[in-house]
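Handing you a structure now.
Note that one protein chain is taken out, while the other chains of the complex remain in position.
Take a look at chain A:
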Amino acid sequence: MNVPADDITGAPAELSVAEVRTAFQAWLHAKASELGEFRNLSTDVDEIFKSLSRLQRLLYSEGWIRLGWPEEVGGLGGPLVLRAVISEELAAAGYPPPFSFGTQEVLGPAVARFATPELAAEVLPRLLRGDETWCQGFSEPGAGSDLAALRLRAVDDGDTWRLSGEKIWTSWAQYADRCVILARTGSLESAHKGITAMLLDMDTPGIEVRPLRSMNGDDEFCSLYFEDVVVPKSRTLGEAGEGWAVAMFVLSCERGAAAWQRQAWMRWRLGSLAADASDLPPHTAGEALELIHILRLMSRRTVRSLSAGEQVGAVSSFDKLMMSTAEKFLFDTVLSAIPETLLLTDNESARDWRSDYFYSRASSIYGGAAEIQRNIIAERVLGMPKD
């Protein structure tokens, strides 16, 4: 089946997953030279951001990344799995996922589900188009794995919330236009029952962003300081005091849908390694392939559940734990297969391997540490008691 690429904006809901895949592959192939700049990105973060926004706008204007999003928020309709098809084919062809792509899959669905329809219709198209990037304000000093201990205070001022406190580990906050933030609206003792989620404009007065250089050299993570930051109540996501449900939904998208993008990327990285390392031991490469395959099967199931509107629940902990297992194994393999490149070379490809290696170390920490995932599996899947 061959669907001409310009037909895509017609009636995507009618297209099967296989048809969309074939059509997108054909489009990528036809545009390969035009898209070449996106396969070899600059090492300058500002340039990368600009370049990835251009890629995103191009994909948006051609309709590809509008697939699987409802029309009310700027999409073309069709099932959510179409989004997973597009992100996989991009990765398989060697294109980096646009930065906000991850954000789209992690934060977009939560805003689509929990924001008022007016707010969702106003902000989501900008996210999809690549006009904006968003960030996620969840963790705080003292509230990482134990997220329900968060303290950033939102005071009820009638029509507005007034925020004071701190956030940390917020990725790329310095580039972000908006932030999905969790704030304490109940007492501290209310734990996960006293939390409210909201969508905050990052240019609101009273926010200070301080980048925190991470071990791979990127200024990805930021500390955020809030002093009397005013947020209209129309920006509340879900009901006041029920932000925990929003947080859990965001985490299930992160553990599931984003894991799908990650496995497609890892599969492509393993292919690059096989090309770079002629003496890569086959049994090690095979084990990496196995781990990535299992991650793929797990995240495929989650993507399908999300697409069918089903609750994901504790199984997303399998995805997250497998993701960090696979990612660490893959980059341990890189380290032993091409030590000269990773450790002593200074070209762009070597810097990429180095950065990816370092980043893989974080994979068992962010988005709920591996220990938390194991606790969830033991307690909620195997039925073992909390201690």
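Quick notes on this one:
By definition in this document, contacts are C-beta pairs under 8 Å (C-beta built on N, C-alpha and C of every residue); 3 or more make two chains touch, one makes a residue touch a chain; residues count from 1.
Convention: contacts and distances are computed from a predicted model.
One chain of the complex is hidden; its UniProt record names it "Acyl-CoA dehydrogenase, C-terminal domain", one of "Inner-membrane translocator", "Acyl-CoA dehydrogenase, C-terminal domain", "Heme NO binding protein" or "Glucose/mannose transport system permease protein". Touch with the chain that is not drawn comes from one residue among A:A93, A:A191 or A:L289, which is A:L289.
Touch with the chain that is not drawn comes from one residue among A:L67, A:V85, A:V111 or A:I207, which is A:V85.
Of the options A:L28, A:L107, A:V303 or A:L330, the residue whose C-beta touches the omitted chain is A:V303.
Touch with the chain that is not drawn comes from one residue among A:L188, A:A308 or A:V381, which is A:V381. Contacts to the hidden chain, counted on chain A, fall at residues 17-18, 21, 81, 84-85, 88, 92, 270-271, 274, 280-287, 289-290, 293-294, 296-298, 300-301, 303-304, 315, 318, 321-322, 325, 371, 373-375, 377-379, 381-387.
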